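All protein chains but one are shown in place.
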Amino acid sequence: MNKLITVVYFAIFREKAGISEEVISTTVNSTAELFRELKDRHKLNEPLGHCKVAINDDLADWESKIKDGDTVLLFPPVAGG
Amino acid sequence: MNKLITVVYFAIFREKAGISEEVISTTVNSTAELFRELKDRHKLNEPLGHCKVAINDDLADWESKIKDGDTVLLFPPVAGG
Amino acid sequence: MKVTSSGIDIAMCSQQLINSGAGAFAGFEGWVRNYNDGHKVLQLEYEVYTPIAESEGRKIIQEAKERFDILDAQGIHRSGLLEIGECAVWVGVSSVHRNEAFDACRYIIDHIKVRLPIWKKEYYENGDSGWVNCEQCAAAM
Partner (left out) sequence: MKVTSSGIDIAMCSQQLINSGAGAFAGFEGWVRNYNDGHKVLQLEYEVYTPIAESEGRKIIQEAKERFDILDAQGIHRSGLLEIGECAVWVGVSSVHRNEAFDACRYIIDHIKVRLPIWKKEYYENGDSGWVNCEQCAAAM
């Protein structure tokens, strides 16, 4: 079944995607699957292991499940400090 | 031969000796010998190994030789910071 | 833990950690450097996702309080454009004795750097810019 997911892009991901967020219709179940789907479309070439993800403002991991209506935040490699 | 040595007392040593400095005439050769001589006179009961000594404004050790005219500073256990 | 778009008043921040039982304070400040990896940096921009940066920052501080015998700790991170020499991040820890303050301060800054959703874009003298730690932009330079 298709889910409607809001995806938010940050920093280099936002620049690559050319948008800061979008709503997509997808059949994927996990954050990792979502990332792989978007990676090709938007040329998000950072290795998955260097990136982070959050669902509805809570940090998640790449095995986390996504459900209809979720907002998924895609974080490229961080560089605070 | 007797030497004239100026001895300066700090902190608890000054309080024990009741004076901040004095000129003494002594035959001792090293700082340790000087300390032992003054220890009894002024009840300087701190262990030698916990104390420091300086000669003419340079830190010395307890084997340092003293000579006529030197100023010897006797430092009880320090507690900076 | 706070994210702010204006200058960090370090004296005021550390003042807030002063406590009559505290004997030691360890602080860390990260300043904008003029060089990184051999490139002359003119300016720097931090993008921060504040809700998670602050909640994850508070979690790090809580972890530090559980691991080390400290009295209090705080952290502040800048967002937006910064000039060379400005303070980008500040961490302060108070404790009864000094070793714990140093250990906790180091723990907090180490974890801030790898766990908070903060990205740093450097603007170079030659007109280029790049997101630090991103392989794509590194490869493009």
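Should a chain be cited, it is by its letter among A, B and C, assigned in written order, with residues numbered from 1 in that chain.
In this text, a residue touches a chain if its C-beta (ideal position, glycine included) is under 8 Å from a C-beta of that chain, and two chains touch if they have at least 3 such contacts.
Everything numeric in this text was worked out from a predicted model, so none of it was measured.
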item: Partners of the unshown chain among those that are drawn; value: B, C
item: Where the missing chain touches subunit C, by residue; value: 10-11, 14, 18-35, 84-85, 94, 96, 98, 101-102, 105-106, 109
item: Hidden partner chain, residues of subunit B it touches; value: 10-12, 16, 45-47, 50, 52, 54, 57-59, 73, 75-81
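Keep this in mind: only the chains that are shown with their structure count from here on.
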item: Rounded Å distance between subunit B and subunit C, as computed from the means of their C-alpha atoms; value: 49
item: Subunit A-subunit B separation of Cα centroids, rounded to whole Å; value: 73
item: Intercentroid distance (Cα basis), subunit C paired with subunit A, Å; value: 25
item: Residues of subunit C engaged with two or more neighbouring chains; value: none
